[in-house]
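To start, I am sharing the structure in question, which I have written as structure tokens.
Removed from the display is one protein chain of the complex; every other protein chain stays in position.
Presenting subunit A:
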């Protein structure tokens, strides 16, 4: 790793591509495909490693099929796009060409949830967790900070199968130590409520937990770095002793993180009160500044705290 680079000070995708650049210089089989979508950190990659970059143009279906074909021919393809186009436009290609055939392709989608704010529903990835975790064989990674996104580049060297990495936009500061092999980390020690989050909503969960602590509610936060498949042992250990469970996510409620946790708890017989804070399906499609959209949907700190407190009083 480039010791001079402080990944916490750059965008998630730049942390990823800066690290991937180092890997790709050593491994000529690494290939980046993009649907005519760039990033500041990708400029150096394209300039220095032109044989390992393919601008596949605005043709996501062909881009995914080609990536699968490249993987079958011994390459390590990394497909880069805005998350909504990657997960929706070419979904059948992702299922058939990548998942059915077990092609070792890394899909990197940028712009989770409402990250593209005023650009609206075409650019929002508000269903990507539900979609991608439904695909058999797909591993879904969801970094909460730039350093974690950078570390995830190393996964390309030895993928066990298809992978989807969902990145946010912007710089996200470090939240402490992490170990990707565990798939999650626990932040704080509170017994009353375990708040499970993923991606940048982990930062929101920490703020919610802090506010609740001031009201005397002891919370821990679980940052799911690998959403699917969750590590059973790690998640059981992370939830041990927690009286209640809350999930908070910037996704349409059906099938998202809350659904994942509900399924997990039901399957494990972990019968605790569960509150899912997600986007009301009726309110998903919208344009606006991200903070405003969160506030209107009860996903800002005040809204989340109020909903959790009301739920705890019931």
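One rule holds for everything that comes next: contacts are C-beta pairs under 8 Å (C-beta built on N, C-alpha and C of every residue); 3 or more make two chains touch, one makes a residue touch a chain; residues count from 1.
What we mean here is this: contacts and distances are computed from a predicted model.
Of the candidates "MarR family transcriptional regulator", "ATP-binding cassette domain-containing protein", "Chemotaxis protein CheC" or "Transketolase N-terminal section (TK)", the chain left out of this view carries the UniProt protein name "Transketolase N-terminal section (TK)". Only one of the listed residues, A:54, A:222 or A:308, touches the absent chain: A:54. Checked against the full complex, the one of A:93, A:211 or A:247 touching the unshown chain is A:93. Residue-wise, the contact with the chain that is not shown comes from A:101, picked out of A:101, A:180, A:217 or A:236.
Think of the hidden chain as still there; on subunit A it touches residues 31, 51, 54, 56-57, 59, 61-75, 77, 92-93, 96-97, 100-101.
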